[in-house]
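Take a look at the structure below.
One protein chain omitted, others in place.
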Amino acid sequence: MSRSLLTILATVGLLGLAVAVPIGLVLLGALRWGDDVLFFIFAEVLIGAGLLVVTMRDIIRCGLAMIVCFGALAGIYVVAGAPLVAAAQVLVYIGAISVLILFAIMLTETKDAPTRLVFQTQSIGAAMAAVVLAVIVALAVGVTDWPAVGERIHTATDTLAEVLFNEYVLPFEIVSVLLLAAVIGGVFLAKREEGSGP
Amino acid sequence: MSDSLDAYLVLAGLLFAIGTFGFLARRNAISMLMSIELMLNAVNLAIVAFGSFIPSLSADGSVIAIMVMAVAAAEATVGLSIVIAIFRNRKTPLVDEYDAMRQ
Amino acid sequence: MNAEARAIAPIVAAVFVAAAVLVVDLIRPGRRDATLITALGGLGIVGILVLAAGREEVAAFGGAYTVDALTTFLDILFVAIVALTIAFAPDYLEPRDLPLAEFAAVLIFAITGAMLLAASTDLLLLFLGLELMVLPGYMLAGFHKTDGYSTEGAIKYFLLGSVSSAIFLFGLAFVWGLTGSTRVADVGAALGTAVAGGTLSPGLAMGLAFMTTGVAFKIAAVPFHYWTPDAYQGSPTPVTGYLSVGPKIGAFALILRLFVEALGSLQEFWLPVIVVLAAVTMTLGNLVALTQNNVKRMLAYSSIAHTGYMLVGLAAAASGQLNGLEGLLYYGAAYSFMNLGAFAVVAALQRRTGVTSNLETFAGLGRREPWLGVLMFLFLLSLTGIPPTAGFWAKAYVITAAVQAGGPVAILAVVMVLNAAAAAFYYLRVAVYMYMRDPETEAPPLRHSRLLWGGLAATAVLTMLLWPFPGPFLDLLRQAASAIA
Amino acid sequence: MIESILRGIPILSIVTFLPLVGAIVVAILPRESARPVALATSLATWVASLLLLIGFRAPDASSDFLFRETADWIPLFGIQYKLGVDGLSIALVVLTTTLMWISILASFRPIQERIKEYMVSFLILEVGMVGCFVALDTFLFYIFFEIVLVPMYLIIGIWGGANRIYATLKFVLYTLVGSLLMLVAILATAFAFQAMNGGNWAGAFDFERLRGAGFDPGFQLFAFLAFFLAFAIKVPMFPFHTWLPDAHVEAPTAGSVILAGILLKLGGYGFIRFALPLYPDAAHTFAPAIIVLSLIAIIYGAIVALVQPDLKKLVAYSSVSHMGFVTLGVFLFNEQGMQGAILQMVNHGLITGALFLLVGVIYERTHDRTIAKMGGVATLMPLYAAVFGFFAFASAGLPGLSGFVGEFLVLVGSFLESPLVAATAALVMILGAAYLLWMFQRVAFGEPSEFLRNLGGHLSDMTPVEILTLAPLAALVVAFGILPGLLLHVIEGSVDSTLQSVAAGEPVALGPIVPAAALGVIGVVLAARFVAVIAEERSGRSRLAVEPGDAA
Partner (left out) sequence: MDVSAQTALVNAATTILAAGEEGGAVGTGGLVGLLIPVILFLPLVGFVITAAVGRRLDREAHLIPVGVVVLSWALAMVVAFGALTGGLGAGHEVKLFEWIPAGDFTVTAGLFVDNLTACLLIVVTTIGMLVHVYSIGYMAHDPGYPRFFAYLNLFMFSMLLLVLADNWLVVFVAWELVGLCSYLLIGFWHQRRSAALAAKKAFIVNRVGDVGFALGIMAIFASTGTLDIRESIAALLAAGEATLIPIWIIVLLIFAGAVGKSAQFPLHVWLPDAMEGPTPVSALIHAATMVNAGVYLVARASPIFAEAPGVLVVVAAIGIFTAILAASIAMTQTDIKRVLAYSTLSQLGYMFAALGVGAFTAAIFHLMTHGFFKGLLFLGSGSVIHAVHDEQDMRRMGGLASKIPHTYRTMLIGSLAIAGIPPLAGFFSKDEILGEAFKLGFPWVWAIGIVVAILTAFYMFRLIGLTFWGPSRVDPEVDDRIHESPPVMTIPLWLLAIPSIGLGLALGLPLGDSTIHHWLAGVFAPAVEALHHAEAEYQLFGIDGALIGASVAVAALGVAAAWWLYGVAIGPLRRQPRPELVRSLSARVPFLYRASLNKWWFDELNDLLFIRIGGRVAAALWWFDREIVDGTVNAIGALTRGSGRRLSRVQTGRVQNYALGIALGLIAMAASYLLLAGGPG
């Protein structure tokens, strides 16, 4: 009883902190209102949800956290000026992939699974490797002078459509073939053999 | 901050690292699959960021991101079907118990 | 037909062949012959189209898709690989009640991806081609879905493969962002100016690292090879044969397009990495292969070692020797046929279900099934690199290039031959079992389909006769190499 | 007349590939015909090779190669199908073809299993060996050099003794290490030549053009070392010889005959034909070290032979000792030494071949080769004992038989260089007599042993076929002993031209490399030893190839 209360309190506290920090930063002048705050909050949610995805014990909750994470990312896409991608993100990831994964979770859930160890014995090593990787990427990004960086560009949907079906017609077709192949193979693999198993 | 390419890229790096951690640390096949999705999303974030900040890539960024999403969907399909197939054989989703072949 | 259509025709045709196989199976379910005729006939058409397309160099789709001699060379190789794999498959699949049509269709999808890789001169297309090549691979690995080993191999292959794809894509994104283009030609030009000062921007270095890791994984270079033994061992044997050559050559095609063409100007940066990778890859592959008692697993490690040998060719090429590219392509072709042949023999032995691929299976093979024994011996000799087999010529070609390159690459040549000598041990150990051991239980000889024999004959002839004689093969090889140099 | 006829036909290709045709025929026909077809093929090849001898011109012009056949093979790299023989090659080709039909004949009775495969292996082996001796293209030579491995691998591995798998794998791996490094050297040499010729590959593998090329001394050192390793393993020189006793003991009789009779000669031939003329400077640099190794081999092989309990092993170690004379003679760089070395190669082929046949004769009857179990053979099988004694003395270098002349010429050659070397090598006259006579005494003399008496009637004297296999060898041993000129006239030209091309060489200063290398070698040995000891402690005796399950 008290544990779930504690959890709720901690969650609320964290959420508060997540909102409070950007506001505080704006007040301090480090952030500007509008996009910056949005970006910050979305980024917070993204990272937080991401961490939850990889750390939570209950895999269904992980899946739900993943949806949150994808949503936050869609928000960032909007901030970045790619609303179409954001839409696609919502459709593809939240609408399709996440659902797929949730179904898979249901299908493969066993009674004893959640009670067992969630993490590998090597999780400390994994954490260190991940940190190092993040540091490397961050450093490399920070040190690099990006060429021809201009203002943030908002891509119009119609130009996008034009590009997609003009310049990118071949990749587009290839992707469809890829999906076709994946569906054929997926159906075959997931199909239950007659007279075998549940 | 939202005008800085670096911020997006660092964010992408962080997400990628989180995905990496999940992949390395989790035991459940579907958790690992989710981690992979996080990593792909990180890549997508980077791609979109480049598209947003580099004029010559403005349209391409979005297109490529969408395509990567499609690829991710395909991968998820295949992956989940394989997970289901092996679950039928092994009755467990814990990948570290799939070690019949080694050395 | 305009040039663009002609250029893309083989890939379109391949997709249609895959679809046709499925449709034919729907109309006449389970009819082996119909499926085979459709698949092999369709592949024949694809092959013809490849040759037709290859008659002139075309840069289609705004330079994203190029048909040059390299494309033609690799496409022919891919078509041959798939055709042979399909020829070897029925004998293995039928006793296990695995559907041939799905197998063939998925396989043809995979090879479509590989063909795309061979022709792409666009980073996005390269990535898509790679995915189209490997995704069916994951499924093929798990094709024997009721078999624990097959699915285990598949999930390992899939999980690691997906991660490596993500890593590769991450790197690709950075390169793309830094060069501002996805076209190989533009990327190359941009990088040429970017590294004019002799240094590399950290972002680019990181991107390069991610990309190298990604492709190193796909070609099963050490230390990104872990998936190989498990996936190879677990997969149905014909699939293993395919996996050991198709995706590997495809990944090398990617390397050629990406590293040699697009990142050619960064040679001085990635050459040392390739040198180290080559040395480590062949040495570890061979050392571990020495200890294997399962032939499929042994051949998996041996395929890692062969990756190392091919990397030597790449290293020589990166040191400015065109021979290196020729050697790499030559090695790829020779390796494809001998390795496919070896796996085909293993598959043939496993016609009876329940037969493992352990070394004991081979005991007394030379007496029980002399022809299979002789063919296996031939493939093993070729893998060892004993003249006059193709494996030898390929090694000699690569070594020549490495020696010409001089410096650390020449030392690689020495490492390579020492490795080849060590490798002889485990290849010959199979021959030891075939000819010098008597089986513990005498199994009656099996009947194999004519298709299998035909396929084996084809691989054997190619293994015996793929010499660097003047002729179409060599011409194509040289043109292919010079197409990207 | 015969010369002009021979010039019209590709006689060398015929000699080389006739056995291949035979092999194919044997493979096609049923197993009953394997023996006669194989024998007929080998005899036909022999006759063809004798034509070479007849067509051989007087030695005055024979620094040049005869019966050349040249065709572009892989023009991309200037690789040619180029054959040609000089006296040295002819001598060894004829030796090969002679021993070959003898071996095949000698296999008629002992080999009953898988006779087809056996004969095919032998005939392919002949292709490889003859090819090695007639190839004038380094690449072609390498190919033939490697081809030899495969049939020998099968011959030892399939028809060999109890521990055959270990032996055959060791043989192949050991040889491969050397020959693959040689391949690198061949390719590097070709490239160096090509670079010197402004990037033109033409002739880059052509021995005659490489011969006078004059490579950079530093490069020569490395290339020579690779060649040296390949040939030293083949010869085999101390300390690369340990594959030999194993291979010999396990190989079937005819396999041992060919192994000792011809395969070892590939090493000596390679030194004379390729290593010396191509890399004269390096040859001069390493000659002192090689001479020392040869001396060690000569003495060491003889001493170790003394205590061998197994007949074949004894003969194997005697081969180490005898082949030491070959390398010694070659690296003296004088006429006597080189001629003696070549003579020694031929004679060793004849004599040791015969000794292995003789061991085979007794093994065929007793299924044992343990010297301690023998005794009194002279009483039971007088003819056998006489022939055995004959070849034992021939092997011990009895003057009047062929073994003496070669040995003595090498000794003379070494005396001219350094009396101390000659004196050391001459000790083998005592040691050789000691191990051979001791062996002979224990086998042939005394009362018939318990073991042999229990065999009773199986111990018949030599059969006509066995006599037929040994008689030609005995005749040649006598002939070359009394008229070594027969051989010397044939090889004179080759010796002169080889010496000429090596004469220009100058030793390269090695500086501190030598002690460093020596320390390195010692270090490797100690380290390997250490590891082996640890490995042994951990898992009983662990050997290269033998796992617990590997024992056949």
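Just so it is clear, A, B, C and D label the chains in written order, and each chain counts residues from 1 on its own.
Operating definition for what follows: a residue touches a chain if its C-beta (ideal position, glycine included) is under 8 Å from a C-beta of that chain, and two chains touch if they have at least 3 such contacts.
Because the structure is a prediction, the values reported are computed rather than measured.
Peer 1: Given that one chain is not shown, what are the shown chains it touches?
Peer 2: A, B, C, D
Peer 1: For a quick check of understanding: of C:18, C:100 or C:209, which residue touches the chain that isn't displayed?
Peer 2: Of the listed residues, the one touching the omitted chain is C:209.
Peer 1: In the complete assembly, which of D:64, D:216, D:447 or D:506 touches the absent chain?
Peer 2: Here the residue in touch with the unshown chain is D:447.
Peer 1: Looking at D:35, D:82, D:116 or D:170, which residue reaches the missing chain?
Peer 2: D:170
Peer 1: Can you tell me which of C:167, C:187 or C:363 touches the chain that was removed from the display?
Peer 2: Considering all chains, including the one not shown, the answer is C:167.
Peer 1: Of C:65, C:109, C:176 or C:227, which sits in contact with the chain we cannot see?
Peer 2: C:227
Peer 1: Can you name the residues of chain D that touch the chain not displayed here?
Peer 2: Residue positions of chain D that touch the missing chain: 170, 173-174, 238-239, 241-243, 300, 303-304, 306-308, 335-336, 339-340, 376, 378-379, 393, 398-400, 404-405, 408-409, 411-412, 415-416, 419, 422-423, 426-427, 429-430, 433-434, 437-438, 441, 444-447, 482-485, 488-489, 492, 495, 524-525, 528-529, 531-532, 535, 542-545.
Peer 1: Where does chain C touch the missing chain, residue by residue?
Peer 2: Per the touch rule, chain C residues meeting the hidden chain are 155-156, 159-160, 163-164, 167, 198-202, 204-206, 208-210, 212-213, 216-217, 223-224, 226-227, 229-230, 268-270, 272-273, 284, 286-292, 422.
Peer 1: For chain A, enumerate the residues touching the unshown chain of the complex.
Peer 2: Residues 120, 122, 125-126, 129-130, 132-133, 136, 140 of chain A touch the chain absent from view.
Keep this in mind: only the chains that are shown with their structure count from here on.
Peer 1: Looking only at C-beta pairs in contact, point me to the busier pair out of C-D and B-C.
Peer 2: When B-C is set beside C-D, the one with more contacts is B-C.
Peer 1: Nearest whole angstrom, what separates the Cα centre of chain A from the Cα centre of chain C?
Peer 2: The computed centroid separation for chain A versus chain C comes out at 34 Å.
Peer 1: Just the number, please: Cα centre separation of chain A and chain D in whole Å.
Peer 2: Roughly 71 Å separates the two chain centres.
Peer 1: Note the residues in chain A that touch 2 or more other chains, in rising order.
Peer 2: In chain A, the residues touching two or more other chains are 137, 141, 146-148, 167-168, 171, 175, 178, 181-182, 185-186, 188-189, 196.
Peer 1: Would you pick out the residues of chain B that each touch at least 2 other chains?
Peer 2: Residues 16, 19-20, 29, 33, 49, 54, 56, 60, 67, 71, 74-75, 78, 81-83, 85, 88 of chain B each touch two or more of the other chains.
Peer 1: Report the residues of chain C in contact with chain D in the complex, numbered from low to high.
Peer 2: 366-367, 381, 384-388, 392, 396, 399-400, 403-404, 410, 413-414, 417-418, 420-422, 424-425, 428-429, 431-432, 435-437, 467-470, 474, 478
Peer 1: Could you pull out which chain D residues touch chain C in their complex?
Peer 2: Contact set of chain D toward chain C: 73-77, 114, 117, 139, 142-143, 146-147, 149-150, 153-154, 157-158, 164-165, 168-169, 172-173, 176-177, 180-181, 183-184, 187-188, 190-191, 545, 552.
Peer 1: Going by the contact rule set out above, which residues of chain A touch chain B in the complex?
Peer 2: So the residues of chain A touching chain B come out as 31-32, 35-36, 38-40, 43, 46-47, 50-51, 53-54, 59, 62-63, 66, 69-70, 73, 76-77, 79-82, 84-85, 88-89, 92-93, 96-97, 100-101, 104-105, 107-110, 113, 116-120, 122-123, 125-127, 129-131, 133-134, 137-138, 141-142, 146-153, 155, 159-160, 163-164, 167-168, 171-172, 175, 178-179, 181-183, 185-190, 192, 196-198.
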